[in-house]
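A protein chain is absent from this complex, but the other protein chains hold their places.
Showing chain A:
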């Protein structure tokens, strides 16, 4: 466990997310978004690290569920201090910690995409 690094500004890594599904298909939103930790503030990096630990992102067994109509499927990749993993998760996300992690990843990646 490397949770002790959550308080350090030296946390390195990146977030990747690709969103499929939803009520409509928007070509402009269907691309994978990548956010480097270098572009995030310390609070965001700490939050991501903390949520990844709470959700056991690097150790959990993916549910492997198929999304229901209009629900979204998220392909989320995290690299934090050398640990790296990508999982695919479909809505509704029943695990509260994972749901919160996906929510934060989604919003951060969108903020970055709009800023560009």
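Throughout what follows, a residue touches a chain if its C-beta (ideal position, glycine included) is under 8 Å from a C-beta of that chain, and two chains touch if they have at least 3 such contacts; residues count from 1.
Assume contacts and distances are computed from a predicted model.
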Could you tell me which of "Xanthine dehydrogenase", "SoxAX cytochrome complex subunit A", "Neutral metalloproteinase" or "ABC transporter domain-containing protein" is the UniProt name of the chain missing from the displayed complex? "Neutral metalloproteinase"
Tell me which stretches of chain A touch the chain missing from the display. 20-30, 66, 68-72, 91-93, 96, 99-100, 102-103, 107, 110, 114
